[in-house]
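One protein chain is absent from this view; the other protein chains keep their places.
And now, subunit A:
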Amino acid sequence: MGTSVQVTPLSGAYGESPLCYLLAVDGFRFLLDCGWSDLCDPSQLEPLAKVAPTIDAVLLSHPDMMHLGALPYAMKHLGLSAPVYATEPVFRLGLLTMYDHFLSRWQVSDFDLFTLDDVDSAFQNVVRLKYSQNHLLRDKGEGIVIAPHVAGHLLGGTVWKITKDGEDVIYAVDFNHRKETHLNGTVLTSFVRPAVLITDAYNALNNQGYKRKQDQNFVDALLKVLASGGSVLLPVDTAGRVLELLLILDEYWGQRNLKYPIHFLTNVSTSTIDFVKSFLEWMNDSISKEFEQNRDNPFLLKNVSLIINKEELEKLGDAPKVVLASMASLEVGFSHDIFVEMANDTKNLVLFTEKGQFGTLARMLQVDPPPKAVKVTVSKRIPLVGDELKAYEEEQERIKKEESLKASRIKEEELKASHGLNAKASDPMTIDGSSSRKSSNAGSHFGANVDILIDGFVPPSTSVAPMFPFFENTAEWDDFGEVINPDDYMMKQEEMDYSMMHGSGDGLDGKIDEGSARLLLDSTPSKVVSNEMTVQVRCSLAYMDFEGRSDGRSVKSVIAHVAPLKLVLVHGSAEATEHLKMHCAKNSDLHVYAPQVEETIDVTSDLCAYKVQLSEKLMSNIISKKLGEHEIAWLDAEVGKEDEKLILLPPSSPPPPHKSVLVGDLKLADFKQFLENKGWQVEFAGGALRCGEYITVRKIGDSIQKGGAGSQQLVIEGPLCEDYYKIRELLYSQFYLL
């Protein structure tokens, strides 16, 4: 039997909620993505919470909130502890996305769902892979191979191929078949008839125009607003689609020599671009070629200024400008603040480049017609002053005192306990000696005795003779003087490494921009003040699709091309999912599933397979015919066993004659050409090929179904005449007879 495969959506099925799926392959449980919406609502993660501790591996596909946002929270609070697999850019940019998200939240609320440390520790056990790298899983997952492949959409975006016993399960969400300014199109179409394809129906109902035209419209829309003295806000993600926008803008500004400033404002913008600059090999071919030949890095971004706090933006005043600010949902963060400022002015434009997440401010503004006014909460973190500060300090003081009191109490108890032991041993001096020796072994007297020094005289109740510790200098001497340990004078490798690492602040894996770090490390007591207000939406609002996902038509053709045996649809509105489901079920013979959240479906393939060895003796008797990259032959063999393995041997008794098989793939159009070259009068008539006067060749049945199984059915008919046999001969010549 085939490999058993079960899929359970934990979120993101029949709806546009974040992506998170459970995939079990022969009992090995993969978590496919671990997304969270910008709202960060823990109740969304309930299905995940139930299964998190049982997960064996996590595969991440894209570096944005919808695909990996819940990872730190799940690691911290839900007991998720499995190794995480991702490509290098997904890891880096994902980390930055989480930093940015945290900082945006933390600036306006007492955000406590996860901290930066949680983000760091969650990303610590990410195993980083390269595209097309076959990674063999060990232990429980023995025999499973995972490999990331290019997905398009976001930098490092991944289509995961999970292979067990030659059967492929492919997880491909948010892929893009189109080559973009900075990314290659997906390689999904190169996969050979996988057992299971898990894909999304997100864009099943959308169709896009031409990219070039779309880019032009986009830039035109911006320029129109800028020329009339308005500013443009593009709410974007932290390190995903924004890269494509930046490139389009930077290139266009460069070509036209435009002077309007472009600002890229996120908490981590400078480091984002720094990392992206070193990810050229993950981008499209023309970018890497350009770099190889001329060392031009498109992400040097000559026309974009990277800023990490709003003050710099405020300095510019009201001059026309383009601002790309993070948090596409406008929930919190820079985009939110700027929106509130800009919404009031009719000259301004807020241009959405992706569909807003469900239930967010961005989504509210994308409805048609847009609302006249929206209610927002404006929050700010301000330092404490006056009484509040005093109260805070007192509180801190109190906490500190309590802690130290507690600590000293614990120490006292420990001391008592140890002295209790001493008392039992009845000779405190010896004990002292041993402990001092121990500490000198450890290389430092100070560490061991620090308690006593600090605590001073805490008269141990049980001790007979309280005294300062005394350590005898036990230096050894030989003929050459004091014996030295050469190790003490060696510069150790670790020390070297330490000195190399010195000043690099090794705690954080990625870096936070200085400004943000200041903000974060700033220990000034602060609090959050917020007030609700209503914002009149007078500015223009627009939506242009720069999501970089394949549109409905392409998704359908990609699915038809890949022709999986079983198709699982997730992540798409109910209508989109149903639409795609109907479409696929109607047009091909594949099995389509669209599970609900927490519904487990079994997509174990009914294809069977077993492995056999081909004996030399058998193979020497087989004559294959070559057809392109394949060779085919008829095989008659008998099964034998050798070292527990099945082996095919030549048959011991003559095999029964088999039905002869014609092999080849005939296209009527090709055949027509072939006959014409031979000098026949050939024409298509009513779907059939009319050869000469009387003979017709037709194809029936399966020919329409591209991925369909079974063999081709051809009919040749005509009256008894010489031509009939000639045509038949030519038709046979198109096939191999076995």
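Please note the rule applied: contacts are C-beta pairs under 8 Å (C-beta built on N, C-alpha and C of every residue); 3 or more make two chains touch, one makes a residue touch a chain; residues count from 1.
Keep in mind that, in the parts below, contacts and distances are computed from a predicted model.
A chain of this complex does not appear here, and its UniProt-recorded name among "Alpha-endosulfine", "Large ribosomal subunit protein uL11m", "Metallo-beta-lactamase domain-containing protein" or "tRNA (guanine(10)-N(2))-methyltransferase TRMT11" is "Metallo-beta-lactamase domain-containing protein". Looking at A:Leu129, A:Ala151 or A:Val323, the residue that reaches the missing chain in the full complex is A:Leu129. Per the touch definition above, the residue from A:Ser278, A:Ser557 or A:Gln681 contacting the chain not shown is A:Ser278. Note on the undisplayed chain: of the listed residues A:Pro47, A:Pro525 or A:Gly640, the one touching it is A:Gly640. Interface note for the absent chain: among A:Glu395, A:Asp602, A:Glu631 or A:Asp670, the touching residue is A:Glu631.
For subunit A, the residues in touch with the chain missing from this view are 88, 129-134, 136, 147, 166, 192-193, 271, 274, 277-281, 288-289, 291-293, 295, 297, 491, 493, 496-497, 499-501, 503-506, 508-511, 563, 607-614, 619, 622, 624, 627-641, 646, 648, 651, 654-655, 657-666, 706-720, 724, 728, 731-732, 735, 737-738.
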